[in-house]
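Complex shown without one protein chain; remaining protein chains in place.
Presenting chain A:
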Amino acid sequence: MRPFAYRRPADARAAVEAALDAPRAMYLGGGTNLVDLMRLGVAEPDLLVDVAGLPYDTIRETGDGGLEIGGAVRNSDLAAHPAVRRDRPMLAQALLSAASGQIRNAATVAGNLLQRTRCAYFQDVSKPCNKRIPGSGCPAIEGDHYNLAILGHSAHCVATHPSDMAVALTAFGAAVHVEGPGGRREIGMPGLHRLPGDRPEVDTVLDPGDLITGLTVRPLPFAARSRYRKVRERASFAFALVSVAAALDVEDGTVRDCRVALGGVAHAPWRAERLEEALRGRPATEGSYAEAADAELDLAEPLRDNAYKIPLARKVIVRTLAELGG
């Protein structure tokens, strides 16, 4: 890999300043994705700013039933937290469905959000990729895309976002805390991750130097009945073909509220807003779930070899909601 400098700032402000010091600075969390990309030559930072040791490694329950999650919290610790397991099973399940135990022990929450697509072309520097080299082309559109996007893609990029955790957080509408050159701000999810459009090289709305310090997951009592369902060829250690995070609030046989987000289908974790809208106030039946799923999946534009994801997503959405609906 290309030689790089390494710094370990004492606090967030120092980290942001350090990151602005070098033209290709990157933050280092658990390194489970970035170090791989450096070995592959996909990422070539000239400076690594190690933020894993900053004091953002705690999970705090707020008085109103919400959660404040530090950006440096390890994925395993978040999955094991009682307030996650008890009140937000879809988040715990999403975390535990991802990667391997070793990787979850190292990976941070902020790093998980900012991991890059696993599109094979993106990871191979001997081939073109608009996300890696803007304007070089997207071989996946005509090439191998069986596990790439069906929603929200563009003529420039059909990659998917690989995170499971981010799908559950998108269903929750988590708020991302950012410390940046211009101070602190919050970004809601969805909203952190972009769709590719004509600038697929930009994954998120973050600006240079922006550091994710944590997240707020506001209270969502009905998420105590929630679920994350991930479909993949092998039983573990694989990215989703399709995944569904869903929470359902049913009263007297009617859907009062719901949250649904999809993974493995788009450049960003995909909040199924049309589905949610179509389902609120409807009877909690498989027929309603299927109609609502169709309302969302009508937007899908499959590529030559990934149309299977539409019936797959539909079936898995319906089943997940049916299991939650009792």
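FYI, a residue touches a chain if its C-beta (ideal position, glycine included) is under 8 Å from a C-beta of that chain, and two chains touch if they have at least 3 such contacts; residues count from 1.
Operating definition for what follows: contacts and distances are computed from a predicted model.
Per the UniProt record, the absent chain's protein name among "Xanthine dehydrogenase family protein molybdopterin-binding subunit", "Imelysin-like domain-containing protein", "STAS domain-containing protein" or "4-carboxymuconolactone decarboxylase" is "Xanthine dehydrogenase family protein molybdopterin-binding subunit". Checked against the full complex, the one of A:106, A:231 or A:290 touching the unshown chain is A:231. Checked against the full complex, the candidates A:127, A:199, A:225 or A:280 give a single residue touching the omitted chain, namely A:127. Where chain A meets the omitted chain, the residues involved are 1-3, 39-41, 118, 120-121, 123-127, 139, 142-144, 146, 229, 231-239, 241-242, 305-306, 308, 311-312, 315-316, 318-319.
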